[in-house]
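Structure, as structure tokens:
Not every chain of the complex is shown here; the ones you see sit where they belong.
Chain nomenclature is as follows: A and B, assigned in order of appearance, with residue numbering initiated at 1 for each chain independently.
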Amino acid sequence: MPRRELAWPRGLEGRLCFGGDYNPEQWPERVWVEDVMLMRDAGVNLVTVGVFSWSRLEPREGEFDFEWLDKVLDMLASAGVKANLATPTASPPPWFSFAHPDALPVTREGVRHVHGSRDTFCPSAPAYRQAAVRIASELGRRYADHPALAMWHVHNEYGTWCFCDHVAAAFSSWLQRRYGTLDRLNEAWTTSFWSQSYGDWSHILPPRSTQYVPNPSQLLDFRRFLSDELLARFIEQRDVLRELTPDVPITTNYVLGAWAPANLWAWSQEVDLVSVDHYPGDARPLVTEQETAFVADLARGLGGGRPWLLMEQAPHHITARGYSLPKEPGRMTRLSLSHVARGSRGVMFFQWRASRGGAEQHHSAMVPHAGPASRAFKEVAALGAVLGKIAEADAGTVEAHVALVWDPESWWALRQPGMPAPDLDYDAVARAVHAALWRAGATADIVHPRADLTSYRLVLVPPLYVAADDALANLASYVDRGGVLAAWYLSGSVDLENRIRPGGYAGGLRELLGVRVEEIHPLPGDATVTLTTGETGHRWSELVRAESARVVSKYAAGVLAGQPAITANARGAGSAWYVSTQLDEGGLDRLVRRLVAESGGEPSSSPGLELVRRRSVGADWLFALNHTDADWSVAASGTDLIGGGRVEGLLRVAPGSFGVVREG
Amino acid sequence: MPRRELAWPRGLEGRLCFGGDYNPEQWPERVWVEDVMLMRDAGVNLVTVGVFSWSRLEPREGEFDFEWLDKVLDMLASAGVKANLATPTASPPPWFSFAHPDALPVTREGVRHVHGSRDTFCPSAPAYRQAAVRIASELGRRYADHPALAMWHVHNEYGTWCFCDHVAAAFSSWLQRRYGTLDRLNEAWTTSFWSQSYGDWSHILPPRSTQYVPNPSQLLDFRRFLSDELLARFIEQRDVLRELTPDVPITTNYVLGAWAPANLWAWSQEVDLVSVDHYPGDARPLVTEQETAFVADLARGLGGGRPWLLMEQAPHHITARGYSLPKEPGRMTRLSLSHVARGSRGVMFFQWRASRGGAEQHHSAMVPHAGPASRAFKEVAALGAVLGKIAEADAGTVEAHVALVWDPESWWALRQPGMPAPDLDYDAVARAVHAALWRAGATADIVHPRADLTSYRLVLVPPLYVAADDALANLASYVDRGGVLAAWYLSGSVDLENRIRPGGYAGGLRELLGVRVEEIHPLPGDATVTLTTGETGHRWSELVRAESARVVSKYAAGVLAGQPAITANARGAGSAWYVSTQLDEGGLDRLVRRLVAESGGEPSSSPGLELVRRRSVGADWLFALNHTDADWSVAASGTDLIGGGRVEGLLRVAPGSFGVVREG
């Protein structure tokens, strides 16, 4: 269980964190001196230390060398910079591979990876578990009372896959705990198909290389298992550190991405402070901004609305399809402030100083290769000053009247082989819906399917393909009590075991939505379908039979001509909409603005001007970020925390600029 | 040897088979009752049972559980539904992997696949052979006299690759039988190239992962071996079942596809009834229809014109590039009737009821996820009724005056690495030529290169790259006796050992065609070349020297300008054409219509209206399938088996509709 009272890095209470990963072991000590001076210039107050230092800290198994780290931490303490002290367990040293070859990770095809990169360990191997806990304990004991210590940063970006025999045994145990009996497992996995019935727990393997399409329930359960297994590794370290330093918050930085086997809802029950790494994958104007808002809202949502921390981002580049594309001047600042506006307790980067060598020598850094005499470093330092001015806004809670339901298991399941379309992308739909909300100016909370929805005017449900009965009941109950809800195609189609529910696709929501989905009609590649209300659908369409729902829009052509495309079902005090296709951006905007308006909101009329309000008992704060080339003004009165004066009625936000106002 | 007298599933004599794979073990028994009622509603009379039930039938090695299958078969027998009883050997149970790890299949790169899908066995492993024969024997003994038993369905879609040591030993033995001495093998494989001469039979391996381009003769022989090896597995089971039930026909369902290592000409000598699975890969209008006609003509050809059975098709979807695209209303019916018109003794589907879970949970089924109250199921039931009305037409032989030569070994060889173009696609050319015949209204038999061709007016030969001398002599003899033949580029280029024949490309047909092919000029990607007669060629062109042939069309541009593109050689009483490029669809249509007309046929004037005639001593039957949006009429007089009345002179076939007329 997270401890809510530990959500501030110790010693930084009331301040926004600012800094990044600091790897002084890559540099001679004379550079350290310059580092500290530059950190001071830039307003850095927190750095992550030691995150990949295992081979330096334990050069031979069981032999530790902490002297250099003592020196680093002492230096930081003297300079007033706090340490987010990491356990280095994401990358075991070369000696580990030789001492424990069985603890190296093995691919689906049986290839055993060796050291030479990072993450070369099997999360289930006893030798790895022991070695990880040992180094964490050593660090905990040595630095428990160090004045620089502000937070523990366990591991780095948990997300290692392995299919070895240790994992097989752990998976089998996990399944025994989940299903109890083989009969239940065989039923859940539909092993009667293709002669896969298990008569022995030991016969169940990870989804290793097989001859043809694998079992979809096995695939989904393996991801669940792996998330739990990695989380157990976090908890092992956390418990050691908590015992040693009960007052120091403990976090681990989440990595986001379809490949990562982590159900972050479960993880967020275990960390003291949610922290996320954010590396957007698209640099187009406004697209990165929308991604940023999504990730920030997600991070806040994972912690149930509590503060969180942006632990890593690249200062100056966005890596898109392998290209390191520079952020335009001012963009890094606005993107960082978007995170803060949406609840981040600071702005952290990977990394402080650009490496000369190593795998990420071309990763951008706060101090770039060109050195501090650069436009890039100047923008970093200026951001540090801005954060100092706006820290008070952290006291406010982000205001949101809309909720977006987010479910990683549906994401995983829709990407599996054997689906009726190879490009079903839950994440893309969820982000598209969130982006439409962003363009409509509606700040959204991102919530779990079983979250309490009572406070929201509008709930949007991207394809919630996998859903437990109680999650579906939660949605129905929200509508019954007067809520407006819109669910996208395939929601409610399968149960937790990835078995199709009876009654047509979306069968689990048939009653709530008032429709029966008789057939699915995927739209391959660039194929589109037109709706009678003018929108274009792509990727997906369906033969929907309206039962109790009214038809909002119909398909206009093709074999589905005249059949419902979008429906709305009055139910209880509320209404439940169904969207059976993936709308083009304009169509999605129209639909979302209509839903926002129907649920009592007011869609934005200043596109590209991002407005987020933080509310507290004492005061409200308005963040206004102008991501466009246009001049915008926004109604606001109060204290201009950036400019320093007073705003009366209208805050002007110049192109590319931003403002933060304490209202009232 | 097949037994011609066993070509009817027992108990269904005189009726067309209708049904599909039935997997009741996936459902609780209460569903079985609904199944039987729905089967009756739909006119189902035959279901394939037990095809993937090994782990259910033999839950532990040597322990059998037949009770559930007894119950299923009894229930079917009571309901008058016959069983096509399968041996489950395509998917060994998980216990098999653990008991016999050496019997799991190994990839070219040495990866040993595990259970978790289907086909996880090595076809040469002794343990697999024993286990497969054992379960087949058990089934044979238990159900030999069961009243439901109509046919044996051995295995499912034989097509498993393996490169393990068991396979290596079997391959070496096969090569010893084929070549006798190492000297002959070294000569046949040209092992003098790249220092590959073998001095020991045990040194010959399957074409496992090697450093660079592999030996083309080894590759081709390995596919031949694998086809024979899998066929031997079929024969092992067949002989056991034949011994136990001499009066029950035995089949195995063929899978079509470039990956499948099966030379179906050889297989068709061993089954009692040819049966094929047909999953088209292209859903475009008329394209699926042309594919269907090709596959049906091929299935009929494989059995030498005997009846055959469409054992599997997807009822409601066509899977194209991973997308499950719905068949438009009526299309499933017309495609099914095309199979019947072309000789299928019925219409079978995979599968009866859509699975809730398992790898193919999204595969379409006769009873879809939406249940029987659906457009899809209604069309299935209506088809059942139609089949009841037209069964008498099965007595007729399909009328065809054209033959298309089909050779899987040329298909395989042209796809191998090291060819002068990476996209030589025998199958695509063969299907394109067949489609042009379809559009010309000329029903074709698909025949073996050594088939008796005397009854045909026209013989078309897609790139018969690999050919034995006697096959080439067979073609020449056909022309000598007055036939019209057209051969496509690269025909006759290599011998059975995949060695280039002397005398230029197409060297083995140089005399017959009257041309010498001096150079090959592949056309990469979208490159095209124009002919003087207006056609466009793509993929391929050649420097052809006309020796005795006359030039029908020349290349119009490029370095080949003025050189022959299409030639015709008068020879004996007939003529032999040569087509040195891949013509565009319009050009191919013109050529094929011309050839049809020159050989005494009359090309169709109702595009998209598929007409097939079945002839018998007593009566003829005309199938007319309108795949278009146009109204078509066709000259016919007789009894309308669908509408029930009489047709006098003209049968009107409405858009999307069909008719079957007993003529006379």
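Convention: contacts are C-beta pairs under 8 Å (C-beta built on N, C-alpha and C of every residue); 3 or more make two chains touch, one makes a residue touch a chain.
Nothing here was measured: the structure is a model prediction, and the numbers come from that model.
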Number of identical chains forming the whole complex, with 2 shown = 3
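Everything below uses one rule, namely that only the chains that are shown with their structure count from here on.
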Interchain centroid distance [CA atoms averaged], subunit A/subunit B, Å = 49
Note = subunit B partner, complex, touching residues on subunit A are 109-110, 188-200, 202-205, 207-218, 417-422, 497-500, 502-505, 507, 516-522, 524-525, 543, 559
Request  = Name, in rising order, each residue of subunit B that touches subunit A in their complex.
outcome  = 23, 25-26, 52-56, 59-60, 88, 91-95, 97-98, 105, 107, 109, 111-120, 160, 316-317, 320-326, 328-329, 354-362, 368-371, 374-376
